[in-house]
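Part of the complex only, each chain left as placed.
Each chain gets a letter, A and B, in the order it is written, and its residues are counted from 1.
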């Protein structure tokens, strides 16, 4: 029971920088408090896990190429959900955070790995968006909704972001 | 306690196709695992439940007519939350899903009914948006926040989508 109380799962559906930062702040905070933390990246959230400047070796059809080209590649390319203004808002937010010594998204992701946060890429979404495993960062797991629900039923805090 | 562990509630606030798909994948997955599942459709989420090509017999004032006309009618009319590009993104996503034999939203909704997922339309939101009961699909329930919270306190996984 005690152990159950400390577990946390986050469905990271959004690929917005601000929501990604919120997700990793909650995830690293929860992991630092000792519980098991699982982040399940689905749909646009997969973009957070994409490698920068990487072209997949996956054979893609026309629509998969379109999605692949138009979606941001990795944490540095994400926009913010409000006032993005063609990326200016996103740049402003990153600049402010650096200036105030608040951890940036890549730093938070590194911290999450060190704290053994379990990052899972949703295989169905990868299929829909045509994202290959080679396009995503190393050290993550792959799974579907059943795996997510299995973790969620064992956790005390479950959020959809 | 065991029974409590398996229950799930989803507040479906969003009327975006991608979030609707995510909601029904979680709902049908949870129902298939044996727990009681309640989906509470509120605000834009009500559009998922609207009948296609149906004109309500409800007497509507000017603003209700405006909302009624501008909001999508049913699962086939929904846009996606990112890269919708005037509906093109939504069409692309549906095409990809059909091609890859992933269940479409209408199929997922059918599956949810067969699995006895309890779909509840938020009566207060219906009032705000001027949506009549005759505009919504059959086989759903109607309720307010107290009914939702009653279910949520008995569930293990509660998400706001």
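What we mean here is this: a contact is a pair of C-beta atoms (placed from the backbone, for glycine too) under 8 Å apart; a residue touches a chain by one contact, two chains touch by 3 or more.
Just so you know, these numbers come straight off a predicted model, no measurement behind them.
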item: Size of the entire homomeric complex in copies, 2 being in place; value: 3
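Here, only the chains that are shown with their structure count from here on.
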item: Subunit B contact footprint on subunit A (complex, rising order); value: 11, 13, 15, 42-44, 63-64, 66-67, 70-71, 124, 127-128, 130, 145-146, 148-149, 152-153, 158-160
item: Residue numbers on subunit B that touch subunit A, as the complex places them; value: 5-6, 8, 18-19, 22, 25-26, 29-30, 33, 81-83, 92-93, 95-97, 100, 102, 156-161
